[in-house]
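Every protein chain of the complex appears in place save one, which is left out.
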Amino acid sequence: MSLAPVTSAIDLAAKPSWRSVKNSIASGLMAAAVLAVATPLVLVLASVIAKGAGVAFHDFPDFFTETVPIVSRRAGPGMGPAILGTLLVTGVATLIAVPLGILGAIYLHEYGARQRFARIVRFMAMVMTGVPSVVMGLFVYVTWTLTFGYSAFGGALALACLMLPVVIGTTEQMLKLVPDHLREASFALGAGKARTILSIVVPAALPGIVSGALLAVARAAGETAPLMFAVGAATAYNGHVFGGANTALSVQIFGNATSSFAAAQDRAWGAALTLLMLTFLVTLVARIVTARVQSKR
Amino acid sequence: MARALDLRGRGDGADRAFRGLAVGAATVVLVVLGLIAATMTRRALPVLEHMGPGFFTSTRWSPADEEFGALPFVWGTLYTAAIAIVIAVPVSLGVALFITQLAPQRLKRPLVYLVDLLAVVPSVVFGLWGILVLSPHLGRSFLTAGIILAIMIIPIITSLSREVIETTPQPEKEAAYGLGATRWEMILASVWPHSKGGLVGAVMLGLGRAMGETIAAALVIGSALGQITVDPLAPGNSMPAVIANEWGEADELHKSALIALAVLLFIITIIVNLVASSIVRRSMARTAGRRT
Partner (left out) sequence: MTQKMSVLLCLALAACGSKKDAAGTDPGSSATPATPGSATPRAGGGGGGNVDLDASGSTFQKTYQESAIEAFTKAHNGIKINYGGGGSGKGRQDLSDLVVDFAGTDSLFKDADLAKAKGGAVLYFPVLLGPITLAYNLDGVDKLQLSPATAAKIFDREIKRWNDPAIAADNPGAKLPDADIVVAHRADGSGTTDNFTKYLDKASGGAWKLKSGSTVEWPADTQAGQGNAGVAQIVKSTKGAIGYVDLSDAKASALHYANVKNQAGKFIEPTAASASAAGDGIDVKDDLTFSALDAKGDAAYPITYQSWVVVYAKTNKAEHAAALKQYLQYLLTDGQKMLPELDFAPLPKSLQDKAIAQLGKLAG
């Protein structure tokens, strides 16, 4: 059956030179595609570094520790409260979404499998992946912020909703990779199901789960729209998760980029560089964890 | 792969408690989605009562006249997403093929990293770059928004495509080479027929993300109201961009209209996901069928 398309796609009667030319063209196009991907990344990185590095590293570490200037037209650091805000919001979102997501994935793979309820949850998780972040922001605004006011927690809720389906998806993939004979060995030794999952299956899949979760964290840290609805607008440090307005790097980038004042725009680039470094750092950690798993196998 | 034991059997109390915990966590997804649908729909009702079916068919969006027609924004959302797809698909497939078929082993992993790196660049950074670097050259239009969206979805489509393409069975590839095929002919003859369905699924997922992107699109799309045109250089608007742009100054009915846009966007996203998942499932069933 698979031979039919093969023979029709390979025209052995055509001139060999033309076939190899076509092959070269195709290979060239693929390489060009790689360039096409690399170009915007290099351009964006170049702009952010060129315009942000001078701001972010001027009088190091002021930009990373000083409060956001209340008067946005004035030049000077910093982004300290926004860095803390981003860490708090994404940190709490991670605390909510990762355990829930892992448990949910354990249900889907270890218990539900092909049952109807599991299929529904699996599909809905995929639908949830596609819910636009602005809708998530509006949702949290009407269900949480209207009752409890601005807080880092509101932003964390929105981000957790965005992260949850991603964590479920990647975790289920990782659980699939755990060979059944491990489970069977555990059962044979008399371990119960919960114990088998917690002490055999999850540890076996853990590095992969961690790397998937870290990627979700990196994406969440860069979300803007949901935070603008739920987090409010602080310029000073606020370490309280539930109490009062907070801020975040992404919100500061958007706010400062849409200002006329050069000082504010500079801060936007500095904050963009900071956020990029933060997300790349998280991604890097994720990559190192993944690489360690792969080398172990 | 048949399991030697019935892994779904009920255990003792601790087991049941843990199972309950897991079921509960899975249920959270349904609860949250249900809550989103319920609260948003309730808040969208006033404008739906006010506009009737006109909300979906009218091409005029005039808060001053309390006339809210979503059609131009539906068009803008679909059109910019389509532009993004047209740009992103060839590039993504090219990169995926390059990584899986062409790249020397040493280059493979760095390339995968590069694509993942692109995936975590926050959208607001792209927006910043789009508005300060790209739009002064290209203007603000459907096309500019489409290009920014393309850059954002390329990593998603690339990594999914790469995974699909890598599942092409070695014998099929060798069969093609055995017949004297060049690499390109092998791709056409073996990789493409095998991966078609999965690739369509990958593209559909990228499409979903492109339709929901807010900030970057809002900054570069041009924000024209009531614009339904195929001219890619015309300024337009998309549903998430309208919500983000107009929320701050909207009064009651206007807000309801913006939430109704969110609900409509949600529904369109679900449809896209339904189509994507059914295509993926069908292709997986076909691949599985061929293997046995």
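For clarity, chains are labelled A and B in written order, and residue numbers in each chain start from 1.
One rule holds for everything that comes next: a residue touches a chain if its C-beta (ideal position, glycine included) is under 8 Å from a C-beta of that chain, and two chains touch if they have at least 3 such contacts.
Predicted model, so just to flag it, every value in this text is computed and none were measured.
Per the definition of touch given earlier, which of B:Trp61, B:Phe98, B:Trp184 or B:Phe266 contacts the omitted chain?
Selected residue, touching the omitted chain: B:Trp61.
Among A:Leu87, A:Ala118, A:Leu182 or A:Leu198, exactly one should touch the missing chain; which is it?
A:Leu87
Take the complete complex as the reference. Which residues in subunit A touch the chain that isn't displayed?
So the residues of subunit A touching the unseen chain are 65-67, 70-73, 80, 83-84, 87-88, 91-92, 95, 145-153, 228, 232-237, 239-245, 255, 258-262.
If the missing chain were put back, which residues of subunit B would it touch?
Interface residues of subunit B facing the absent chain: 60-65, 131, 136, 139-140, 218-219, 222-227, 229, 234-235, 245-252, 254-255.
Convention: only the chains that are shown with their structure count from here on.
Using mean CA coordinates as chain centres, what's the gap between subunit A and subunit B in Å?
Taking the mean C-alpha position of each chain, the two centres sit 15 Å apart.
Which bits of subunit B are touching subunit A when the two form their complex?
Against subunit A, subunit B makes touches at 1, 3-5, 7-9, 11-12, 14-15, 17-19, 21-30, 32-33, 35-36, 39-40, 43, 90-95, 97-98, 101-102, 111, 113-129, 131-133, 151, 154-155, 158, 172, 175-176, 179-185, 187-190, 193, 205, 208-209, 211-215, 240, 243-244, 247, 259, 262, 265-266, 269-270, 272-273, 277, 290.
For the complex, give me every residue of subunit A touching subunit B.
Checking each residue of subunit A against subunit B gives 1-3, 5-10, 12, 19-20, 22-23, 25-27, 29-34, 36-38, 40-41, 43-44, 47-48, 99-104, 106-108, 110-113, 117-118, 120-121, 123-136, 138-139, 142-143, 161, 164-165, 168, 180, 183-184, 187, 192-195, 197-198, 215, 218-219, 221-225, 250, 253-254, 257, 265, 268-269, 272, 275-276, 279-280, 282-283, 287.
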